[in-house]
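Take a look at the structure set out below.
With one protein chain removed, the remaining protein chains of the complex are shown where they sit.
In this document, chain identifiers A and B correspond to the written order of the chains, with residue numbering beginning at 1 in each.
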Amino acid sequence: MAREKVTTLYLGPQHPGITGNMMVRLKVKGDTIVGARTEVGYLHRGFEKLQERRNWLQAFTILCRFCVPEPDPVEEAYALAVELLEGREVPERAKYIRVLVLEMARIASYLLWYGGQSGSAGLYTMGQWSVGDRNYILDLFEDLTGGRVYHMFIWPGGVRRDLPKGFKDKAMKVMDYLEKRLDDYDTLLFENSIFQKRAKGVGIIDKNKAIEWGVVGPPLRGCGIKSDIRIDDPYEIYGELYEKGVFEVHPYEGGDVWARALVRRFEIRQSIKIIRYVLDNIPSGDFYNKIPNPHKWTLPKGDAYSRVEATRGEIGFFVASDGSNKPRRTHMRGAAYVHAITLLENILIGENVADVSFIMNSLGTCPPEIER
Amino acid sequence: MEEKKAQILEKLQKVFPEISETKNDFPYNRVDLRIEKNKIPAILFYLKDEMGYKHLVHITCVDWLEEGKFEVIFIVWSPVDKIKVFVKTFLDRNNPVMDNVDMIWRQANTYERELREMFGIQFEGLVAPKEFILEDWDDMPPMRRDFDTEAYARKRFFARPGREDARDVRQTIAERTGEEIPDFAKKYSR
Partner (left out) sequence: MINDKNSQKIVDIIQNFARKHSLFVLAYGTGCGAIEIPPTMTSRYDAERFGIRGAATPRQADVLLITGYLTTKTVKRVIRVYEQMQDPKYVIGFGSCTINGGMYWDSYNTIKVLDRYLPVDIYINGCMPRPEAVIEGFIKLQKKIMEGRAEGAKHYKENLEWYRANQKKVLGPTTPHIQEYNW
């Protein structure tokens, strides 16, 4: 047997298997990884500095660029933080519209994940289907907010616009269509033995260490721990919805890529349920609690931290105010901040080189929210 | 929940008499406490191992330039109590040194690297490559309040003609076409 040498392998930043723009430096022995270091910083724009130079409302417009696949949870987190800081009330109708937008964003993000996860296993048909179907959700977004990718819709005090005419019928139609398509996706992806063999037993996260390591969101539920910000630290109307049984949170045992995939498969159906419920039961009334002139709008001195459950896990937003019309400090906590650095470095050891992008996709790595 | 919050503070104050300031009157699940910087690892260890605050939510820093202080904030969360605890401490802005806590939570390493790079806070015993996000940075740490990002950008990068003064677009258009800006628009321009 030939002596095996430890080689350094650079994966990224220009690599088709890397999600976004980051680098993983691997130490490999043959085909097995013996060490991994991530290098990030390719997307740092200094948002938090830019927000300090803008007033509270202007700071909101650059928020959605924090995380590209799913910008709405970040807007929601900022709006929640500002509302906590100021004690501003949000009308009931606005809460429903917010939940609607958040769940639509969740579906869109999961559909993109379907494409990424299957693409990294070499199954390209799935990506063609799901990313193509994602356009229907983006069309709904366009109808509602005017933007396809960046919406700038959920702002402090409510939402920017009311539901347009005929939105309910359109949305219901899309949901019916998607529900049918999800069965097709199951046939194509989850019943595919290639995907099953690639996914089972790969990228295992230790259940006992998961919370300590800062695992959140679908990876944590994939470890068999029932944890979701929507029910643990409820915001908007999620607590109410959960009590009424509109949606469920279901953990899967295993901690591997397969379990994480099952969690996402389950949750996309829950989101459809929530959207149906919200569209049926939305109350009438105001959709916006008007803020004063944004150039004179000051927030009381103090700080606030809000948390939102996104598809990658917990997204949090810290804002500190010094009593002026501009934020003193804003700081976002992205789920990928922990997942893509310390967690990824830990769980990659012992895996194959070919599985790196597969595991990264299953963790929902999103570099822009690491570096901001 | 109010009782639980009071209990937590009471328990912590018994073990750590150094806690200087507490705040408990939030209408939501949050407790604040302030402690001197050399007690930070001890209190975080205690919170994690004895009280079940296993999940490190966030580490952040606020620059209070006028007072000459950095405020470092640790946010921890217990999946059982469902309460966020904010552990705050002040650092001297001229000599920002504190103990690192990455033996308690591995992921704290990442946060500390960021704070070291963005604020220049030195964490004693932090083992990590020097550069995290920035590369070949030659100025003061960029998230400090006295760092002027606009001046730096103007010095280092080219600006497209017409964009360098960052003025209101409406004004430029008005000058070009010779129109007056209506009053309502003037009111909101910079």
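Criterion: a contact is a pair of C-beta atoms (placed from the backbone, for glycine too) under 8 Å apart; a residue touches a chain by one contact, two chains touch by 3 or more.
Predicted model only: the values in this text are computed from it and were never measured.
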Message = For the chain not shown, which residue from A:148, A:173 or A:200 touches it across the whole complex?
response = A:148
Task = Quick one: say which of A:41, A:157, A:203 or A:334 touches the chain that got left out.
result = A:41
Selected from A:62, A:182, A:246 or A:353 as touching the chain missing from the view = A:62
Request  = Could you tell me which of B:25, B:66, B:124 or B:138 touches the chain that is not displayed?
outcome  = B:138
Task = Would you write out the residues of subunit A that touch the absent chain, in ascending order?
result = 13-14, 16, 20-21, 41-46, 49-50, 53, 61-62, 65, 68-69, 112, 115, 127-129, 131-132, 134-135, 138, 148-150, 368
Note = It is residues of subunit B that touch the chain not shown, namely 134-136, 138-139, 142, 147, 149-150, 152-153, 156-160, 162-163, 166
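Keep this in mind: only the chains that are shown with their structure count from here on.
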Key: Intercentroid distance (Cα basis), subunit B paired with subunit A, Å   = 22
Note = Touching subunit B in the complex, subunit A uses residues 40-41, 44, 46, 48-50, 52-53, 84, 87, 211-214, 216, 227, 232-233, 295, 303, 305, 307, 314, 316, 318, 320, 322, 328-329, 331, 333, 337-338, 341-343, 346, 371
Message = Quick check on the complex: what are the subunit B residues that touch subunit A?
response = 27-30, 48, 54-58, 60-64, 73, 75, 77, 79, 82, 84, 86, 105-107, 109-111, 131-135, 142-143, 145, 147, 149-150, 188
